[in-house]
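What follows is a single structure, and I will ask about it in a moment.
The excerpt is restricted to a subset of chains, each kept in its original location.
Order as written gives the chain letters A and B; numbering starts at 1 within each chain.
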Amino acid sequence: MDIATIIGVIFGLFCIIWSILLGGSILTFWDLPSVVVVVGGGIAASLISYKLAEVKLIMKVVVKVFIGKESSPIDTIKQMIELSQKARRDGLLSLEAEQENIKDEFLKESLQLVVDGVEPEIIVESMDLEIENMKARHDKGTGLFKTMAAQFPAWGMIGTLIGLIQLLKSLDDPSKIGPAMAVALITTFYGSVLANFICNPIANKLSLKSKEEIREKRMVIEGVLSIQAGENPKILEHKLKTFLSPKQKHEYENTLTDGSEKQDGRNG
Amino acid sequence: MDIATIIGVIFGLFCIIWSILLGGSILTFWDLPSVVVVVGGGIAASLISYKLAEVKLIMKVVVKVFIGKESSPIDTIKQMIELSQKARRDGLLSLEAEQENIKDEFLKESLQLVVDGVEPEIIVESMDLEIENMKARHDKGTGLFKTMAAQFPAWGMIGTLIGLIQLLKSLDDPSKIGPAMAVALITTFYGSVLANFICNPIANKLSLKSKEEIREKRMVIEGVLSIQAGENPKILEHKLKTFLSPKQKHEYENTLTDGSEKQDGRNG
């Protein structure tokens, strides 16, 4: 789990709670019916569009995205360069033996196709299809949270309208107007916090993560095709390095000394 | 009908009604003129853009989407693999006899073209045209509900403005201001509920369903072209499996034992 996410969650909660406590009790902001209208209404409206199985799947993806460990494009690049060198020296079939050392499922699968002698066009087509379909599943997840980020404030407003209409219908006791209005506004508060502190950040995170995963998979495709074509490992390295950010490039250069030793040892 | 949709509808209604009952009678929220302005105005404005025949057609599509039974990509994949094996063994013409076992209309139609000896380019072109035109019809449906989701809150505001203007014109009796304002706000309430609980979820559902149907049809095209090209059923299976979600892939693996037996029986 990324440290920024943890900091963000804790810091955000602190900001809300501290600023509430400055002005009074936090109990002022607890109102069960308001929770039911906003959370219930928002989730209900989202459920109408999504299948239950999909919602479960999306929740798993969210957990994985926030808790799962980071993938390392640097390791993948180094491994592909090693594989490229091995393939040029010992032929493509020699890659079969290397398969068990590969952790990246996607790389493993594409190399299997190379070893099986499938033509490059079909490998690209098949792998592109896999990326495209993965993207479609990710987009569904992002879409669910974007839908909820739009639904919660809308149900916050619906709750506030319910409160206001009931308040205005019976203005007998002026001293009750203030507290009733406060309660009516609580749903709007819930809607805003849920949308801006929970749903929008999750949707953003999913979308960024998805782009990153797609880029890494595209990098693997580039690498596998280059290995299959028997391209020079230097060209391969140049191509793959463009996928790294400047910082990652720097990191990559640093690990290269150890990397090349380990590589020599492994290939020797 | 998907269970999540039913849960969503019932839960959403419960949330609104319960939170209203907590604060007073539900009759406070019934006002016929408000219904007429919001529902009538919203539908009227939508009717100006769409033809009556289209609106009827879209309503049928909505009913079908919410009540129709789910299609199963897994069955389609298994059937296409069987067909592929049969075609490699007995020739493409042997597929003609299999046609009556095929339920998917789109698959049937494309296979007929294969049996008729039409070239692959023309099959792709003709099938792509069919998908594209289906998408255009679906987009019209999504568009109608998105239009209504924008129109209802707008007419809610128009209704509230009518109420406010009339209220402000004659401020004789201060005790009537509250209730009159409550009535004026009811149209805004109607507009928000109609947009967020009815129209937006339906538009979302139609759009998701449309994407799913397109993906399944694309899968069929991939499969049919592979069958026509006489590709290895293993490659075909690999390609088609990329269209499945991880969960569906798992399901597919599970059904494979029974499936392969059934398949053996059928092909034997």
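The rule is short, and it goes like this: contacts are C-beta pairs under 8 Å (C-beta built on N, C-alpha and C of every residue); 3 or more make two chains touch, one makes a residue touch a chain.
This is a predicted model, so every value here is computed, not measured.
Asks: Since every chain shares one sequence and 2 appear in place, tell me the total number of copies in the complex.
Replies: Whole-complex copy count, per this file: 5.
Going forward, only the chains that are shown with their structure count from here on.
Asks: Report the inter-chain centroid distance for subunit A and subunit B in whole angstrom, where each centroid is the mean of the CA atoms.
Replies: Roughly 26 Å separates the two chain centres.
Asks: Considering only the defined contacts, which subunit A positions touch subunit B in the complex?
Replies: 33-34, 36-37, 40-41, 43-53, 55, 57, 113, 118, 122, 125-126, 129-130, 133, 136-137, 140, 143, 147, 150-151, 154-155, 157-159, 161-171
Asks: What residues of subunit B sit close enough to touch subunit A in their complex?
Replies: Residue positions touching the partner: 2-5, 7-9, 11-12, 14-16, 18-20, 22-24, 28-29, 175, 177-179, 181-182, 185-186, 188-189, 192-193, 195-197, 200-202, 204-205, 208, 211, 215, 222, 235, 238-239, 242-247.
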